[in-house]
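Removed from the display is one protein chain of the complex; every other protein chain stays in position.
Going by the order they are written in, the chains are A and B; count residues from 1 in each one.
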Amino acid sequence: MEGQDFEALYRAHVGQVYGLCLRLTGQPALAEDCTQECFIKAWRALPGFEGRSQMATWLHRIAVNTVLGLRRRRPGDALRDAALLDDAIAEALPSGDDAPGTLDLEAALDRLPQGARDVLVLVGVYGHSHEAAASMLGIAVGTSKAQLHRGRRLLARQLGIGMEAA
Amino acid sequence: MNANTPKNHAMRCATLTALLLPAFALPALAAASRPFSAQKPADPTGTVEIIDVEGSIDIAGWDQPSVEVTGTIGAKVERVDVASSGNRTTVRVVLPRGSNGGGDDDYEAHLKIRVPQKSQLEVSLVSADLRLAGVAGTAHLQTVSGEINGDGGGGDLEVASVSGDIHLSARGSHSGRFKTVSGDLVISGVDGDVQLSTVSGDARLTLGTLSRAQLSSVSGDVNVTANGLAAAGQLAADSVSGDVGVHLGAVPDADIDVQAFSGEIHNCFGPKAVEEQYGPGSRLSFRSGKGGGHIQIDSKSGDVTLCAGK
Partner (left out) sequence: MTTPRFTTIEDALASLPRAVQPARDLWPAISRELAAPPADVALAGGAAARDTAPRFALKSWPLALAASLAVASLAGALCWSVWRERPAAALVARTAPAPAPVTARTLVNFEPLHNAEYVSARSDLEQVFNERLKLLAPATRARIQADLETIRKANADIRAALGKDPASPLLLKLLQNTGQQEIDLYTSVAQTTEPMLARRT
């Protein structure tokens, strides 16, 4: 793999990786560190990537791993910055989007307890299965499902949206 | 054992130079090509190396322990060195220093070369055409734009061309590695291990039982017809825009995985290809027979055809 091709890979995936890091850490600066570390790890892990699974899934796995590592190393950085998070996400929205509604949702997501938010982001936003999310987060599948249920309930209450039949 | 001492070599050079001098001294006269012949004892299972820029080379195996070179060389060919050292014999067509061939026949060498039938061959040509037959040892052949025709004699083949076409019969051969840039490739008979790389040249392979096949193309079409895939055999093919066709005589016992980004997948056995869940493209993924082998075909915009059985 040439460096130029890895740059292409970076450009193709950085949005999703940063988006994931951002929602999981709640801080743009930390999310940048997370993104950088994720791609550096990805380059080094590339020999082990067989290429038959989705590249995005593989990168998400590395990103989540990186976030967990950051959380362990910097427990004091638990302070999420809602305003900065708002700005970062707002930049990402296509013009014409119902920005207030989406930002309300992001803000509500941000206010959730960490465990529930982690699962809602991976399963609800990024479309991973419970099996994949549980594996990435290092929790049991049952825990993942419970966290999802809890998170949905909390969000629904905040946003006045009906719950999907469980 | 080596008759080609520096002294003999120098004498031969002097003689040739003397013969050639009139041609250089009187450029206005049309210089004629001249006959050439040489013979050297050679190891019956040794290596014969042949180097030529232009003209044509015709290699045939025989049952003599020697290398015999006969033919004609153009007026501007400086000389043909035929030398043996240990178990290696070299036939090299030498052009004057500073010249690289001029596209006219004065630089051509047309040689028939007989080599011991079990020789290994190492042939390097630029625009000279090559004909090959009856040599059973491993053959390494490379050319820029010359054509390569004939049969590989049953030995392993390693052939590289830039734009020259390659037509070879490789019956009895268990290993073939073929590389072309824009030359077309028509190969038949390899039974076992095949590797192919092409940029825009089209390739048509008619093979025996594949134990390992690795096929790579950018825009050239690749068509493989084979008796079948060996147990635990592996076939991997990838193409950017060239079409890929694989036709096996028998339904393989293999896990099959075909992906096409925008090309179409046509298969004559197994389930239908399905559209990818995330993003464009279609995929055909199933176990054929008992599995054990592996067939993997990846294409961007080339169409993929996979058929097996009568």
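What we mean here is this: contacts are C-beta pairs under 8 Å (C-beta built on N, C-alpha and C of every residue); 3 or more make two chains touch, one makes a residue touch a chain.
All values derive from a computational prediction rather than experimental measurement.
Would you indicate which residue among B:Ser197, B:Ser211, B:Asn267 or B:Ser288 is in contact with the undisplayed chain?
The missing chain is touched by B:Ser197.
Return the single residue from B:Ala38, B:Val144 or B:Val186 that touches the missing chain.
Once the missing chain is taken into account, the touching residue is B:Val144.
For the chain that got dropped from the picture, name the residues of chain A it touches.
1-16, 18-20, 22, 28, 31-32, 35-36, 39-40, 43-57, 88-89, 91-94, 98, 100-102, 104-106, 109, 120, 124-127, 152, 155-156, 159-164
Mind listing the chain B residues that contact the chain we can't see here?
13, 51-53, 78, 92-95, 97-101, 103, 122, 124-127, 140, 142-145, 158, 160-163, 179, 181-182, 195, 197, 199-200, 214, 216, 218-219, 236, 238, 240-241, 259, 261, 278-281, 298, 300-301
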